[in-house]
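First the structure, then my questions, so here it is.
Apart from one protein chain that is not included, each protein chain of the complex appears where it belongs.
First chain written, first letter: the chains are A and B, and each begins at residue 1.
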Amino acid sequence: MKRRVWLWFGIFVFLLGSFLACAAAKTWESQPEEFKGQTITVLITDPHSAVVESWKPEWEALTGAKVEMVVVPYASLYDKMMTDFITGTGAYDLICWPSTWAGDVMGGGWVLSLDELMQEYGYPDWDDVVPAIKLIVSWGGKIYALPYDGDCHMLYYRKDALENPEYRAKFKEKYGYEYNIPPKSWEEILHVAEFFTGWDWDNDGETEYGIAFIAQRKTQAMWSYLDIAMQYAAQPGVAPFFDPDTMEPQVNNPGWVEAMDVIQKLTKFAPPGLLSYGYSELRQAFVSGNSAIALDWGDIGILEQSPEKYGSKVKGLLGYGPLPGAMKTYDFRAKQWIEGYNQVNFLNFGGWVFSISRFSKNPVPAYKFAAYFTSPERSLLDVCGVHGYTGANPWRFSHFKNVDKWIEGGWSKESVTKYLETIQTILSDPKAITDLRIPGAAEYYDYLDLYLAEVLSGTKAPKDACDAIYNEWVKITETHGKEKQKKLYRESLGLPTE
Amino acid sequence: MRRDAIKFGFLFPGLLYLMAMAVFPLIWSLTLSFHRWKAATAAPRVFVGFENFWNIFFRDPRFWNSLRFTALYVALVVSIELTLGLLLAYILSERIRFRNFFRVLFLLPMAAPPIAVAFMWRMLLNPDAGIIVKILNALGVNMVRWLTDARFTPFVLMAVDIWEWTPFMFLGLLAAMQSLPISLYDAAQVDGASRGQIFWFVTFPLLLPIMVTLVLLRAIDAFKLFELVFGITGGGPGTSTESLSYYIYTVGFQYFDLGYACALSWVFLCIVLIMANFLLQRLRKEI
Partner (left out) sequence: MRHKRKVEAFFVVAWIVLGLFSVWTVFPFFWGAVTSFKSPGEQYSTAFLPFAQFQPSTYAWQVVLGQAEGERTRQGLWNSVLISSLSSLLVLFLGSFAGYALTRFRFRRWKNKDIASWILSNRMFPPIAVAIPFFLIMRTLKLLDTLPAVIMAHTVYNLPLATWLMIDFFRELPEEVEEAALIDGCSPVQAFFRIAFPLSLPGVIAVYILCFIFSWNEFLFVITLSYRKTMTMPVIIAGTLTVRGLDFWKVSALSLLAIAPPVILAALTSRFLIRGLTLGAIKE
């Protein structure tokens, strides 16, 4: 009797052991020759294509697989991807896309949930990923993408202007208070921008201006506006787009209108060409030194470092800060203003991610390839500038710690410390607000952009524009189905969906 | 009978090819235009009858706005291009030195891909570093205002179109002038007609039919204005440069609202057909 038990126990131990051995072989780290003869196709755009290109030979040599890249212009990425999805073609295995499309791509169910793959093969140090980015790659509690890039707007300012004691004194004389460095609220920014507009404060013989931001139509100027709207219409952890109980758009509530008013005022303190500033114009203008303050993703920081490549005249002169807050904020649930300082971190655009198409025939090699180059050590090289400009910004805790690599990438120690500290603060904020992540987000945002453009060009009053956006948003919600949108919106916020 | 076989033999390869390639897209888009299909979200197609068309005509100010801009755009650029093309063709059909050089030179812009043209002009018109902006500013023209004021930007876009497509008019008209019968001119000169008179009473009437063809072809293409908007203004400032074709692109390829985009396409087709028919019936008697 006893022997029988021992025998069974022995068999059990043997089976467990061999199972563990098998499981141990299943790791995210690619194994030699494991995908011999298989091909995966990656849909990607420049400059991210350069990143994949740089890891491709190594990985191909290691695993014996072949990586085909389909590189398309950024403007065609969405339609290229969607054409493939809606026709069920399945030409791509791995797709590099900006997570601001999550509502369509994840919400539409076009990409695989990675939970099983991550469980089976593991993932290179999930705890190293900053919380905001974890939020961005998930939908309804499941993970649908591998992170690759951390995106958020930050405030850039000219240290030589704002920190000049003489200017500070003059400012105090004029406005009766001393501004913070960097300015803490949009009320302050309005004054600072006004103060630094229209004179030559850096003594280069040219007139400078207060503030610059992206304002051209169809270059996603709405992010500049949302930076402000978040402060007046949202509170930490409370997304301001819709009322999650009724799916009523909030975009014309007093908070949003106030923000629209602020951005219209700011255009007066901006360079004259502001309305034709897309990404390239803004970044080029700011690093060539024409304004005191700018809003942008991490990119200006990188362009700042290389005068020879991007014509930067401000190397070492830039300071970095989080988005300014506001001195009051509108609580849409209570339908009233809350007086007092409010600052909200907002994950504009959310960063680029890699997903596996639902129609992919090779999900495993695709997963392992993406895991390969997004592992901590390898992805560090892509974000810190060692690999040149890649469009990827830091998104792992380890990226923020390894300052030496950044210095190798061309940064000065002082700049990079401040830069990383700023980004890390924003991305580690558990109450940071994500994008509007519901189906049709592209359409919602485009109407926001459209009427914002009318406000910026002065053809519409802030309140009218907000009302017009409200009407469009109601229409869009209706055509997608109000109940469905409400459920998905709640899902995207992590609220219970009854 | 045999002659019939031959005549269909000539016509059919091209016609059948076009039909084979065009029929499916036409049916596909016509069917969709009666559906609501937000394709990006994997939502099912819903038959909605004429709702899309109703919305276009009665609930869509953006459609009317873009139509207004496009119509103004087509009218202005085509007429300016025609005038300039006529002027240049007239000068270069005279005996003038370096004639062949200029003839080639003036054709160049047409040969450049519109997307490249758009990007190049975007570079020239960059508000802070664009060379044209700097030159004009130095001459006292506030160019930045032209780029950022919704009332003026459409004209900047038109200028680029004129740069690119005047060669098309020039080419067609020059070719036509080359083949004008010389005897008519001799007769006119003998009668002591002045240069202006000869142009107005002899050349111009002879050129009229070809001008209609050229205007028709150019107007159809100008109506499809897309690359310049896409590459230079994105439709802004405000909505001042959103062309119809760019609006359809936005609805179709950015919202993936395919039902509505197809309905818009059909409305677009009808508008162009009406325009083309008007030109053909009024101005060109017989094909």
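Convention: a contact is a pair of C-beta atoms (placed from the backbone, for glycine too) under 8 Å apart; a residue touches a chain by one contact, two chains touch by 3 or more.
Note that the structure is predicted; figures quoted are calculated from it, not measured.
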Absent-chain contact - pick from B:A42, B:M120 or B:A188: B:M120
Selected residue (touches chain absent from view) among A:P73, A:G198 or A:G237: A:P73
Residue among B:M158, B:A176 or B:V215 that touches the chain left out of view: B:A176
Hidden partner chain, residues of chain A it touches: 41, 45-47, 68-76, 79-80, 83, 87, 89, 91, 278-281, 283-284, 288, 299, 306-312, 389, 391
Chain B residues that touch the omitted chain in the full complex: 3, 6-11, 13-15, 17-18, 21-22, 24-26, 28-29, 84, 87-88, 91, 94, 96, 100, 102-117, 119-124, 126, 128-129, 131, 134, 163, 171-172, 174-176, 178-181, 194-195, 206-207, 209-210, 213-214, 217, 220, 223-224, 227, 231, 245, 248-249, 252-253, 258, 261-262, 265-266, 268-269, 272-273, 276-277, 280, 286-287
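One rule holds in what follows: only the chains that are shown with their structure count from here on.
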Parts of chain A lying in touch with chain B, wherever the complex brings them together: 75, 78-79, 82, 85-86, 103-104, 107-110, 216-219, 271-278, 281, 284-285, 288, 290, 439-440, 442-443, 446, 450, 453-454, 456-457, 459-460, 479-481
Parts of chain B lying in touch with chain A, wherever the complex brings them together: 36, 38-43, 62, 125-129, 133, 144-145, 147-150, 230, 233-240, 250, 253-257
